[in-house]
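A single protein chain has been omitted; all remaining protein chains appear in their positions.
So, chain A:
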């Protein structure tokens, strides 16, 4: 009996050692697998980082508070027709883009100064702008729409205009009583608050303004001003020292207009086809 108990004790000791050995082996295998996984993740991360680093990073100027072209959605994400077009173009060019919000007033100056590689801002291709920055091929054509309180005709009353826009230049050139604002959202505010009686703004932005609940009850009348200065080809502006980027953007515009990406973005933000 005693011998038997001794054997059991020995066996028990023996079983305990094997258990420890197995435990150590198991831990070792787990550690080995963990190290392997970490190495794989590190390698993949490095590859991803290298691939990412290989892509050029383009600084892109975009507007904010200018629906439906560029605005911040309720989720806090910068979106809009021009913002999504920018993403599509960058994807087509295999480039990584970094959007930076600016005011319309600064767009041409900043691009001309090389602060940005290009601006995803709809600019009418005026000779003055062409002289300062490179312009891509037109990606649609625009017109300007007059919004005014009843009885206010162009040239009458206080006209809220976004600084830096063709409409602002037009208003100041025609000695209108201009209320300068920073962005298109400011126009709705000015009209709503009564600091302005009218405004002149681009077609697409006019569509959004018309839907703005702040001005719906104002009974504004609308008219299309057919002055050639206020209509025409809309282009993107490009750093004048990057003609090759302008070429790439032209190719990308051509591509997304062919493969349907342009029209899909168009449908998301504007009720008719931009042409």
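In this section, contacts are C-beta pairs under 8 Å (C-beta built on N, C-alpha and C of every residue); 3 or more make two chains touch, one makes a residue touch a chain; residues count from 1.
As a convention for this text, contacts and distances are computed from a predicted model.
When the listed names "GTPase", "Ion-translocating oxidoreductase complex subunit B", "Assimilatory nitrate reductase electron transfer subunit" or "diguanylate cyclase" are checked against UniProt, the chain not shown comes out as "diguanylate cyclase". Per the touch definition above, the residue from A:121, A:148, A:231 or A:245 contacting the chain not shown is A:231. Only one of A:108, A:206, A:235 or A:249 touches the chain withheld from this view, namely A:206.
Across A:111, A:145 or A:160, the residue that sits in touch with the chain not pictured is A:145. Residue-level contact of chain A with the missing chain is found at 141, 143, 145, 203, 206-207, 210, 216, 219, 222-224, 226, 231-232, 254, 257-258, 263, 271-275.
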